[in-house]
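Dumping the structure here so I can ask a few things about it.
One protein chain omitted, others in place.
Going in written order, the chains are labelled A and B, and every chain counts its residues from 1.
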Amino acid sequence: MFKRSDQDSRPSVRIVVDGAALAAREGDTVSAALLASGRDVRRATAVSGAPRLPYCMMGVCFDCLVTIDGVGNRQGCLVPVAEGMQIEIQKGKREIGR
Amino acid sequence: MSKDYDVAVVGGGLLGSAIAWGLGRLGKRVVVLDEGDVAKRASRANFALVWVQSKGLGMPAYTGWTMRASETWGRLAAELKDQTGLDVALQQNGGFHLTLGENEFAQRAQLVTRMHNQVGAADYRMEMLSASEVKKMLPLIGPEVSGGSFCPWDGHVNSLRTFRAFHTGLKLFGIEYFPERPVSAISRSGGEFRLSTAQGEIRAGKVVLSAGNANQSLAPMVGLSAPMGPTRGQIVVTERTMPFLPHPLTTIRQTDEGTVMIGDSKEDQLDDRTLNHAVSAVMADRAQRTFPHLARLNVIRTWSGIRVMPQDGFPIYDQSESAPGAFVTCCHSGVTLASNHAFEIARMVAAGALEPELVGAFSARRFDTNHAATGSGYY
Partner (left out) sequence: MNTTARHDSYDVVVIGAGPAGLAAATTAAEAGLSTLLLDENAGPGGQVWRAIASTPVRDRNHLGADYWAGSELVEEARSSGAEIIQRATVWSLDRNLEIGVSVGGASFFVKARRVILATGALERPFPIPGWTLPGVMTAGAAQTMLKSSGLVPSGPTVIAGQGPLLWLLAAQILRLGGRIDRILDTTERRNYLAALPHAFAFMTSRYFAKGLALMKQVRAKVPVVTGISELAAAGDGQLATVTYVSGGRRETVPAELLLLHQGVVPNVNLAMATGIEHRWDDLQLCWSPVLDRDGNTSVEGIAIAGDGAGIGGADAAIVRGRIAARAAVEALAPAAAARLAPMASFKASLVKAERGRIFLDTLFRPAPQFRIPSGDTIVCRCEEVSARDILDAVAIGATGPNQLKAYRRTGMGPCQGRLCGLTVTELMAQARGKSPQEIGYYRLRAPVKPITLAELAAVPKTEADVNAVVRG
């Protein structure tokens, strides 16, 4: 869906998405890194379970909700990636204790 | 006879629409007059409990009235489902009031004893449970929970969907609902009531005032009184989460949609456009001490609403002597009592007289004698 510009010389940051390593770049938001990965990163809504991907990328639509380091319903488009960050694609309602 | 309707109901909230729906069910020609989009509406600010425990301290009749509502709510939910297809998510498997620390536990235990000792009140099996007993039923409680009271009759419902079901039902019954039409005056002549609105006059054989705290100014127009003592309440709501709470609590409940509602405050401030974050903070703090895992959930909405509250906390159902056919109805617990309003009050209005054996205790004449102590119309 998206590819990286060849001008992009930012250092790589390693994150983990549903258990699999992913090379993001320093300064990427979680949502940008997920969309750039080419993997299926669709979440499922808490209402009907419908699949969604980020819509606005500026913090207003809440379609980028994702579990980051064990905390559910984070706005992935507002959180920069960090080395070793654990990402889980959220399916449905937020789980208890996450 | 030139009257347009058998009954005009003033107020389209949960109370007015329950009565109107009940009248429609009996085949009456009804009109509901309501305010518009921005109004003080308890029907969209409530906590949605169908609640019995601790109701009626100081007025045994209220305990019986509440029990009756609890017993017939299932029938109401079923009839609404049949008629409109809407499931109002009624759940009546018992509810808790949980306490934090020993003082609160002792206080609650005292209240339970006073309720048991009250002569003439129905026994609704409210009992104190220790923290470990509570934990068996609510495994996620935190270490600060000292126990609480449990009543098997308690429950909750989706109150917004109930509101929608009533309004859907009104339409199906052919009842006219006129929003944005507040009533400015009511007079009675030639055996009918004339209700003045900015869009013209409405005529009806009977009139039921169900306008919440506004009943205070409407009731005198038909020779009735409704002394009100409103308070403000705030509620905090979280995002949807997986089901974790099998029973509703007095101040925490999980909706069928998955959100967690956290109540509630009782404030004298009556501006429902503002919020007191510190009061919300107390509620939030108590909620996270009750269920520690809630601490991480996101709060997505908060609101404040004005409680419809008769001065002594108990309902007012009254009929006018000087203007026969005029009724006033107001109460705090419009959700809990919805089934009574739809079945009993509607039947009495249709018949033209309130039944003293059921609702005689709720006449506003009790305020004349001036011994009405503030009781627990609330929980």
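We take it that a residue touches a chain if its C-beta (ideal position, glycine included) is under 8 Å from a C-beta of that chain, and two chains touch if they have at least 3 such contacts.
Since this is a predicted model, take the numbers as computed values, not measurements.
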Which of B:Arg44, B:Arg75 or B:His116 contacts the chain that the document leaves out: B:Arg44
Among B:Asp87, B:Glu102, B:Asp123 or B:Asp285, which residue is in contact with the omitted chain in the full complex? B:Asp285
With the missing chain put back, one of B:Ala89, B:Leu160 or B:Ala361 would touch it. Which one? B:Leu160
For chain A, which residues lie in contact with the unshown chain of the complex? 1-10, 25, 27-29, 32-33, 35-36, 42, 45, 47-48, 50-63, 65, 73, 77-78, 80
Contacts of chain B with the missing chain: which residues? 12, 34, 36-38, 41, 43-44, 104, 107-108, 110-111, 160, 163-164, 167-168, 170-171, 177, 179-180, 236, 238-239, 257, 262, 264-267, 273-288, 294-303, 378
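Here, only the chains that are shown with their structure count from here on.
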On a C-alpha centroid basis, what's the spacing between chain A and chain B, in Å? 43
Complex contacts: residues of chain A adjacent to chain B: 46-47, 71-73, 92-98
Chain B residues touching chain A in their complex are 140, 239-242, 244, 257-258, 293, 296-298
